[in-house]
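For this depiction, one protein chain was excluded, whereas all remaining protein chains were kept in their positions.
Per-chain residue numbering starts at 1, and chain names A and B are given in the order in which the chains are listed.
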Amino acid sequence: MDFNKLVEQLKGYDYKNLYQNDFFLTWDKTQDELHAIWTVADAIRQLREENKSAKIFDSGLGISIFRDNSTRTRFSYASACNLLGLEVADLDEQKSQIAHGETLMETANMLSFMADVIGIRDDKFIGEGHKYQKEFADSVQKGYEEGVLKQRPTVVSLQCDIDHPTQMMADSLHFAHYFGGFENLKGKKIAMSWAYSPSYGKPLSVPQGGVGLWTRLGMDVVLAHPEGYEIMDEVNEVAKKNAEQYGGSYTITNNMEEAFKDADIVIPKSWAPYAFMERRTKLYQQGDFDGIDKLEKELLAENANHKDWTVTEDLMKLTKDGKALYGHPLPADITGVSCKEGEVDESVFNRYRKEMYQEASYKPYIIAAMIFLMKVKNPEAKLQDLYNNAQKRLND
Amino acid sequence: MDFNKLVEQLKGYDYKNLYQNDFFLTWDKTQDELHAIWTVADAIRQLREENKSAKIFDSGLGISIFRDNSTRTRFSYASACNLLGLEVADLDEQKSQIAHGETLMETANMLSFMADVIGIRDDKFIGEGHKYQKEFADSVQKGYEEGVLKQRPTVVSLQCDIDHPTQMMADSLHFAHYFGGFENLKGKKIAMSWAYSPSYGKPLSVPQGGVGLWTRLGMDVVLAHPEGYEIMDEVNEVAKKNAEQYGGSYTITNNMEEAFKDADIVIPKSWAPYAFMERRTKLYQQGDFDGIDKLEKELLAENANHKDWTVTEDLMKLTKDGKALYGHPLPADITGVSCKEGEVDESVFNRYRKEMYQEASYKPYIIAAMIFLMKVKNPEAKLQDLYNNAQKRLND
Partner (left out) sequence: MDFNKLVEQLKGYDYKNLYQNDFFLTWDKTQDELHAIWTVADAIRQLREENKSAKIFDSGLGISIFRDNSTRTRFSYASACNLLGLEVADLDEQKSQIAHGETLMETANMLSFMADVIGIRDDKFIGEGHKYQKEFADSVQKGYEEGVLKQRPTVVSLQCDIDHPTQMMADSLHFAHYFGGFENLKGKKIAMSWAYSPSYGKPLSVPQGGVGLWTRLGMDVVLAHPEGYEIMDEVNEVAKKNAEQYGGSYTITNNMEEAFKDADIVIPKSWAPYAFMERRTKLYQQGDFDGIDKLEKELLAENANHKDWTVTEDLMKLTKDGKALYGHPLPADITGVSCKEGEVDESVFNRYRKEMYQEASYKPYIIAAMIFLMKVKNPEAKLQDLYNNAQKRLND
């Protein structure tokens, strides 16, 4: 795409409130703000692909706090920070003194004297992750107001218990490019469906983040899951309101075939029932790790009642012309590959593998775009400047 | 402050011996050398706060070796290195081959081919930490003389069993700014007091580092602790000599109230008795981990005999106008917050929270100043150059 057009496009959006702000939930942000992020993600990607530097920081730290295992998001964050000139410093809670009863207010301030951005992943316990991220942001805000922190670091959610914004923003940008633009997503049917997994109780943030964002793109969003696998009420409310406001629709069904019928995009993925997540959080708060193990087994037994919730070639045939775009945030439980019976048949997965990898490739740029827009005073001029006075990234 | 005044101030000090040197104990250094570090810390802070780059390294490694958990110091070191252009490479001894009986001479040389600075924290075992740091420095010195290392990396103590120099230097700079200059600290009474903690046997390096440094600032330094919690004899000797030489005083008492009486600054903090630390070191050398656990319990029982050594509002009233500056290197054991009964009442802690966070904020700059003065041939010209030909840190 023409770089100048991206800059022109950006000028059309009102995104000034992103400056010096945080990113927690996509529904906290306006349409213009989301589109500004997508536009800047495309622009930074073009800089990189044309071997032009996107470095805006001469020095500075990007702190990461991963309260759960992560590969994709960890490397996406590292890539985004590095691309902009920030060095990643990871808080390994096991190697820190946090166990000694330190308050979050204190940790947040102690990490942030030279931090430009803090990326936090905390998705394990319902009612906890988003709360932790907000408290972190409130703490650094207070530190900034008190003069303890001379700059206010931006907090970016790398997944919480409610939303997975960098994933959802990356997926959506992929959909837009796949279908030739965001305007072409209007009226498209997307099925966010539960699928069977034998591995463990997975977060709800993907289905929740999905229905919370795609209902803003004028899409017909269908959420499908077995009874008992409901998502959070508050997110259902968000999705309903979005559908009304932005001219799409939001439907919930307990029938996977119904969801796939004539769908343009299908995202089938396992998650744990909300009630299970609530019980797990309580056991966790009580430090009852035996109880957690027992609960996990109970969950897997419950999951096993729904092995028919799996993506077969037959199921795919129900979709629009039998050719819906299949997607997954990865890693997937592939039947016969990573497990005996799982979320998807190998042949389906393999047919869309390349697309899924490309989907994933947007995440570093989405994170970089968020940081860029939250740190740069005049993003349009800065982008133009990076492009025109191009410093080579690899000076070969 | 006027940046040029800082540079002028620096010109008044004789600090040439810092160049290509190490930093282990504050009492190894002259008054002028310490003041040079404080001045450069202020200067680098100003560069950063005015969004000017302080980068003096185009590439290079800052190695860190943390032989104990750390958050504050870890991020301070990472911040300092990053600010100057060094990338941190952490030696995780668990992931290294050091367990295979490798000598320190070998490890030190193997890490240092491209290391500009080595930060070491080793505070757990009496008689060990400082020795390890010195041996490390001797090893790289030998490697340098033999031509194995083409540059001699600087060793900076990030805490040992004797001193915690970066903490103490940061605290002192905070006191100086709080009271309007180092000259105003003369004659001020500072109480370094033991306080009750239920958590674990904490290092002696903070009280030792405190009395070893503050007695050089012309202050009336009082060390208070229950019987049996004496610090190392050699540090008491240092403090006594300093008091004589620099016109202050050094008193030891077993009475917390006496220490607080009319004090201008109070630093109440738990530490383990020296005798306990010696026994722990022996058990450690014998690999007797059951013995260490047993000893830890014994210590906590002994600590519990001194629960009245805690900072209450009533105690604070005894201080100068009831308004002494309360400080703590953090994290503190706050009664009713991080433990049932601890070092300090919540209301006292909270009233000084902001001050303590600001105290902590000096540490990255102290470390950066140490590296700067140990690596830069002409610090005055270089500072002036960084200020005048300012490269923006965040090129926004």
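Operating definition for what follows: a contact is a pair of C-beta atoms (placed from the backbone, for glycine too) under 8 Å apart; a residue touches a chain by one contact, two chains touch by 3 or more.
All values reported here derive from a predicted model rather than from experimental measurement.
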Candidate in contact with the missing chain, chosen from A:Thr30, A:Ser70 or A:Gln384: A:Ser70
Residues from subunit A at the interface with the omitted partner, ascending: 48-49, 53-55, 66, 69-72, 74-76, 78-79, 82-85, 87-88, 199, 330-331, 333, 337-339, 353-354, 357-358, 360-361, 364, 391-396
Residue numbers in subunit B that touch the chain omitted from display: 55-61, 63, 87, 89, 91, 95-103, 105-107, 109-111, 113-114, 116, 143, 146-150, 375-378, 382
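In this section, only the chains that are shown with their structure count from here on.
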Centre-to-centre distance between subunit B and subunit A (centres being mean Cα positions), rounded to whole Å: 40
